[in-house]
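The structure appears right after this line, and notes come after that.
Of the protein chains in this complex, all but one are displayed in their positions.
First chain written, first letter: the chains are A, B and C, and each begins at residue 1.
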Amino acid sequence: MQIMALDPPPRQDMGAGRTRKKKGLLTRAAPFLRNRKAVSGAVLLVFFLFIAVFAPLLTKINPDSTAFMPLQPPSAAHPLGTTSMGQDVFSQFVWGTQSSLFVGVVAGVGAMVLSVLVGMLSGYIGGVVDEVLQLITNIFLIIPGLPLVIVLAAVLPFGGNLPMIIVIVLTGWAWGARVLRSQVLTMRELPYVESAKMGGESAWNIVFRELLPNMISLIFANLLFSILYAVLTAAGLQFLGLGDLKAVNWGTMLYWSDTEGALLSGAWWWFVPPGLSIALLGAGLSLLNYAVDELTNPKLRSLPLRLRALRRRRAS
Amino acid sequence: MRYLLRRAAFYAVALWAAVTLNFALPRMMPGNPMQVLVAKFRGRINPDALYAYAKLFGLDRHVSLWAQYWQYIGQLLHGNLGVSLGLYPETVSAALMQALPWTLFLLGLSTLISFILGTLLGMVSAWRRGSFLDAVAPTVFTLTGSFPYFWLALLLLYFFAFQLPWFPLGHAYGSSTSGWSFANLPDILYHAVLPALTIVVTSIGGWLLSMRNNMINTLSEEYVKVAKAKGLSDRRIMMTYAARNAILPNVTSFALSLGFILSGAILTEVVFSYPGLGYTLFQAVGNMDYPMMQGALLLIALAVLVANFIADLVYVKLDPRARQG
Amino acid sequence: MSEEPILLEVEGLGKVFAAGNALNRRPVHAVADVSFRIARGRVTVIVGESGSGKSTVARLIARLIEPTAGVVRFQGEAYVAKVRRRELSRLRRRVQMIFQDPFGSLNPHHSVGYHLVRPLKNYGKARAGAGVRGRVLQALEAVGLTPGEDYIDKYPHELSGGQRQRVVIARALIVEPLLLLADEPTSMLDVSIRMGILNLMRQLRRDRGLSFLFITHDLASARYVGDDLLVMYAGQLVEGGPADDVVERPAHPYTRLLLSAVPDVVHNPFASDRAPTGEPPNLAQLPTGCHFHPRCPQVMEVCKRVAPRRVELGGGHFAACHLNDMDYAARQDGTIAQEAGNGASRRKG
Partner (left out) sequence: MTVLCDIRNLSVTYHGDVDVKAVQDVNLTIRRGEIFGLAGESGCGKSTIVLALTRLLDRDGEISGGEILFDGQDLARLSDAGMRPLRWSKISLVTQSAMSSLNPVLTIGEQICDGMVAHGVTAREAWSRAGELLRLVEVDPGRLRSYPHELSGGMRQRVMIAMALALRPQLIVMDEPTTALDVVVQQQIIRKVKELQREFDFAVLFITHDMSLLLAIADRIAIMYAGEIVEVGVAAEIRDAPRHPYTKGLLQSFPSVFEKRELIGIPGSPPSMVSPPTGCRFAPRCPVRLDECASVAPPTVDVSPTHRAACHLLGEGGQGCV
């Protein structure tokens, strides 16, 4: 999480004569740790990552097993009750978390990589390459994602997570590419890029050694956004019954609870955990994203406590 | 004007891309699409319908792909989107034209409410930095913005239609009324409350946050400072100096995020069985009604393009710099 | 000026940018037909207002952008339009450039040491590992950052503006170039620090025989460090020559206008009652004939139609103005205004 602290400090801080040693990891993370939004976002994210990673240790029950009494409310044996088909909801939730996060992270990273490649290439090379890539980006940006994903998911011949990941990546990269491109365009004009050219750096080195390190926070924000998009889209597709219905994940849990009428029979323990998890994971990602915004744009930072007290004093 | 021409050229290319993608879709199925279809439906479907589909996309003829492509575009220009496989003998265009007004109504209404409300809230919370509103609104609506549409729709349905039967469980109008008429408007609005609420709650955060950020940036602009030095009223500074400039990027992103909201609207329509394009698309998927799916996809793409063009017109109206191109 | 060998020779240099978008391309003539020479060990200054094309000339010489016309000869080697990577590297080993913004010229992610080591490695001047650090320290100390050890591990944000600009100069110097292109190196620095950088330039010229092409809008700085002065207006050189000569005997009305407008500790420009008029032209819609004619207090009919030639005035001093070239103007235009002759006779006398 020290990524955000790597950004250049605002210019007014660059007073002369101060001799600071190179900052340690802890001091670099300090602004991040002081930001409440960042901390709560990170906590939520870590919570779900923990469940996903330690799934085998958290439950010994096979999520597919239909060996239990159907529609049992939460109890000691079944912390989240059972489904109408007699499956343990807690073990479905735990394994579903793993599966949903897997799709979210893989598709999110995929979309991020594609947007970095297209955005940087388009911005740095310029010329005809840029015009063509920009046209493609804008088209992908404007074509509504989910309907396309729905149709593709229905048409593509192979099952499992792969087609879903592919379509999410294909429909999710364009926004990031656009943002990164415009950032590269402004950075390409910076004197230190021209200085690096004068210093004999190759185009490759300029992109990866000079530009990329200054874009980490933007890329990170882009990654968060892509994961959020991927998790929501995947869950939406699975909820519509367009994913692999035999798989256990948040989306299919909601699909089955909906088609089996859990809502109408009042089996809240069945449809609340997956839905709430999506909402909480989404909230965690949004909060982190929001925090990255605040940390990189000093104008957006909320007022320090002392200043708020001062303003109250002035007002009274 | 030049700016608009350039945008129009871009939309033409985008439309062409959407049409071409649509043409390519059935060809993504492995093997001979015609045989696949016949095997898939095995007697469940009227052969005439299947034939009409094959004809539209040129899947039945042994002519070059190029000729098939032109044939397809020619059909589209005549408004021919084929015949529905699921609702045979109804044509796709007829079915879609029935669904389109509902989506336009629901989505238009909720997006407008969400855009106006979000922009206003963002404006005021930036103007009153550090106030209670500014402390609460952005965070709360960021959180609701990350809610999955369909889950929120389910919850609303459960609480406000099932537990507390205040609102109907679904559909766009009651059984006593049918379709569009002025007399039906109260009933239609009554049915639209929950689905619209779902869309508003989940999409308002985006507008709020971006307006707030833009507004904070414009508030530190020199011209706002000069406006204050001129002794203008707070109201005029906020509206004509800060908000007027801060809203410009929001208008641009309005168009871009429309696709995203539309996706959410599809899920909402499905949960509420709202007879719009999304619900039609969903049903078409269930029926493996390929011509309907593709027709819906094309229409949605077209709608987004038109909405974008309208946003461009608004932008040109708002920003004198864009008028020169 | 003639005793020293010619280092850089610029001939007919031109750059046309395409402004606007794909549907509406407008040519912008940023630089047109610029020719001059720089002798070894001299400081040549290009002065001009913003948008006059002076920075573009430096960028064209450094090949950060490609010219659309003309030749640049460095030590006799010609660089025309497209230059291959190897040639470019060979050029930049001898011609380095420093930029206006000391805050932006250093990457905030890299240390001072990194910034100085990279050019050495890239230009193959750092084979022995041990020698590198020594050379970096030497370069830092050469620009007044002593002791070098105090600076080598610092990051840009830990330095003041003046220190940064010194690091930038050190980086340019470390590959031991023959010519340094300095694009407004002091315009973003505080006034009290500016002199330090100007004096450093003078010292480098004196001690190392380094040549400079110094780009500035500040005539006073130009006079302070410059041996030769070139005046640019709307993409063209309008006058040039030894600095003392140009300042004391300006031959072009634009140079006179500039000199009369400079606020100066010695001379008060607001004391005279003659106010200059007009603003520099839009480079996409240049005036016909002499680009300066709409603002020229001594404008003649011929100026509106015929572009003036460059005329040598002796001692390396030249100007492009019909007033110094009345015969040519007369041949172009039979009806020369009588009063215009005054300017010319004053020049010759």
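Operating definition for what follows: a contact is a pair of C-beta atoms (placed from the backbone, for glycine too) under 8 Å apart; a residue touches a chain by one contact, two chains touch by 3 or more.
The shown structure was predicted, so the numbers you read here are calculated from the model rather than taken from an experiment.
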Pick from C:Gly53, C:Gly70, C:Gly148 or C:Gly162: which residue touches the chain that isn't shown?
C:Gly162
From the list C:Glu66, C:Asp153 or C:Asp190, pick the residue that touches the absent chain.
C:Asp190
For the chain left off this view, which of B:Val63, B:Val140 or B:Val226 is in contact with it?
B:Val226
Chain C residues touching the omitted chain (full complex):
49-50, 160-163, 190-196, 198-199, 217, 219-224, 244, 247, 257-270, 275-277, 279-280
To test your reading of the contact rule: which positions on chain B touch the chain that is missing from view?
129-130, 220-223, 225-233, 236, 240-241, 244-245, 248, 318-321, 324
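Simple rule for what comes next: only the chains that are shown with their structure count from here on.
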Whose C-alpha centre lies nearest the centre of all protein C-alpha atoms?
A
If every chain is reduced to the average of its C-alpha atoms, which one ends up farthest from chain C?
B
Taking each chain's centre as the mean position of its Cα atoms, how many Å separate chain B from chain C?
55
Rounded Å distance, chain A centre to chain B centre (Cα mean)
23
In the complex, chain B touches chain A at residues 10, 13-14, 17-18, 21, 25-26, 28-30, 129-130, 135, 138-139, 142-143, 145-151, 154-155, 157-158, 162, 205, 209, 213, 216-217, 220, 255-256, 258-260, 262-264, 266-267, 270, 278, 281-282, 285-286, 288, 290, 293-294, 296-297, 300-301, 304-305, 308
Can you list the residues on chain C that touch chain A in the complex?
22, 62, 64, 89, 92-93, 96-101, 103-109, 115, 118-119, 122-123, 153-161, 163, 168, 171-172
Going by the contact rule at the top, pick out the chain A residues touching chain C in the complex.
6-9, 11, 13-20, 22, 131, 190-192, 194-201, 210, 213-214
